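Note that one protein chain is taken out, while the other chains of the complex remain in position.
Going by the order they are written in, the chains are A and B; count residues from 1 in each one.
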Amino acid sequence: MKYLSEYRDAGVARGLIARVRARATRPWVLMEVCGGQTHTIVKQGLLELLDGAVEMIHGPGCPVCVTPLEQIDKALRLAADPRVIFTSFGDMLRVPGSECDLLQVRARGGEVRVVYSPLDALELAVRHPDRQVVFFAVGFETTAPANAMAVWRARELGVGNFSILVSHVTVPPAMTALLSASDNRVQGFLAAGHVCTVMGWTEYEPIAARYRVPIVVTGFEPVDILEGIWMAVCQLEEGRHEVENQYVRSVRREGTVPARDLVSKVFQLVDRKWRGIGEIPQSGLGLREEFADFDAEYRFGLTAIQVEESPECRAGDVLRGQLKPFQCPAFGERCTPDHPLGAPMVSSEGACAAYHNYGRFRQARPAEV
Amino acid sequence: MCLGIPGRIVEIHDDRGLLMGQVDFGGVRREVCLAYLAGQVQPGDYAIVHVGFAISRVDEEEARRTFEALRELSQLDELDWMREVAERSLAGQAGPRA
Partner (left out) sequence: MAKRAVAPAPLTCPVPSIASDRVQLGHGSGGKMSAALLRERFLPHLGNPVLARLGDAAVVTIAGCEIAISTDTFVVSPLEFPGGNIGSLAVHGTLNDVAMMGARPLYLTAGFVLEEGLPFDLLDRVVRAMAASASAAGVPLVTGDTKVVERGKADGLFVNTTGVGLLDDAFRPGPDRARAGDAVLVSGPIGRHGMAIMAAREGIAFESQIESDSAALVPLVERLRLSLGREVHCLRDPTRGGMASALNEIAAASRVGMQLEEAALPVPADVGAACEMLGLDPLYVANEGVLVAFVPEALAPAALASLRSHPLGESAVQVGRVVADHPNLVVLRTAIGGTRIVDLLPGDQLPRIC
């Protein structure tokens, strides 16, 4: 596939790995804040290939993992409602709520359907006027334009039986929260290439300046990730802390303006809980007042639901990069992808699930950790 | 929040006021919403598509140029590279891409 396959070129990737290893005069600690990048890093076994030169900490870039427990519980309530066809991206279906997950609600008779696009959910609403169609609008800024458009179109076309359950989060506040923690070890960031495709990178400039960390906007294929790491390591070796763009084929400094415009017409910044981290002010998106009609929480009377997460759950430590998954006592035994205790074990690129596949093999070999 | 892949816009049409297009992904086709790239794309262009929406036009020129530079970067042998680094740090220059 053009503009995809060449960024998997093994020769170029291996060359970049050699470069990074030779360039780094000491092991640098980098963080990627994007589930898709985590996925590539784990899938390609990059951690072991960069060992000694770069330590990658998987940041809270998995919107599935950071969706607060109370939003999952609201989703489960809606899915169990006989009036509702509950639609969602596939990623959310196995995330455990307080008592069960969406797949189990389906087993008990709830109508839960996977869709590829929020417009597919809207289409379902048009085709089933006798049912309420709710779409689980989860994601970072990348997905906000799609979800915004679904709501905008629903209003334009007068689709009254469509609503969304919102659980959007934004990246920069999370980065800032991580960087201001006293125990922060992260020295440089790979910024999420598709979040920045939409938003541009201007929000990261003050972060790089204030915390003196290089931030490289990076794509998702192995060559992209390795080039992004290369650029970050060069900055670190040279004592620079700028925002650079590796993903030039998709990202411009101003992002995709019409997308940002519609997102700000439909959504507004709100305070948001991040599962395992706690509340980060102004780190989420919620529907604006004039679109309250399309907010499933109002339509179905769920706004009062509050679920407290235990402050002792280790998932938070993992998401902030303080604990490696295999250091959690439950890892691999009480907590595995089959019966996950927390979200990072559920999502295919949640740090714990990633380590469960990748890490188990490494532990099985007589190598250093 | 990331799964976005490049596809080639094959045709563009209007669906009840919304700009849509048929996009080809290596032989597989899907309807994609092009509203956010209105006026910027035409059939033959490549776009990055996420959950059925085109979120950016692929800058093919930039892609070609930077990939070539990258290929070169990954091929310089060890000695050349070491010399280059030494020269650059002596001159206090910035990295390969500012």
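Worth a mention:
The rule is short, and it goes like this: contacts are C-beta pairs under 8 Å (C-beta built on N, C-alpha and C of every residue); 3 or more make two chains touch, one makes a residue touch a chain.
Model, not experiment: these values are computed from the prediction.
Only one of A:E55, A:E70 or A:E203 touches the chain withheld from this view, namely A:E55. Taking the complete complex into account, residues 1, 4, 8, 10, 13-14, 17, 27, 35-36, 39, 42-46, 48-49, 51-52, 55, 62-64, 69, 87, 89-91, 93-94, 96, 98-101, 103-104, 106-108, 113-116, 120-121, 124, 139, 143, 222, 309-310, 312-315, 323-324, 327-330, 334-335, 337-342, 347-349, 356-358, 360-361, 364-365, 368-369 of subunit A touch the chain not shown.
In the full complex, subunit B contacts the hidden chain through residues 1-3, 5, 22, 25-30, 49-51.
Keep this in mind: only the chains that are shown with their structure count from here on.
Residue ranges on subunit B touching subunit A, taken from their complex, read 1-6, 8, 16-18, 25-26, 33, 35-38, 46, 48, 50-53, 55-56, 58-60, 62-63, 66-67, 70-71, 73-75, 78, 81-82, 85, 89, 94-98. On subunit A, the positions that touch subunit B within their shared complex are 1-4, 6-7, 9, 11-16, 18-19, 22-23, 34-37, 39, 61, 63, 89, 116-120, 139-143, 145-146, 149, 153, 156-157, 192-195, 197-198, 220, 223, 227, 230-231, 234-235, 238, 240, 242, 244-246, 248-252, 256, 258-259, 262.
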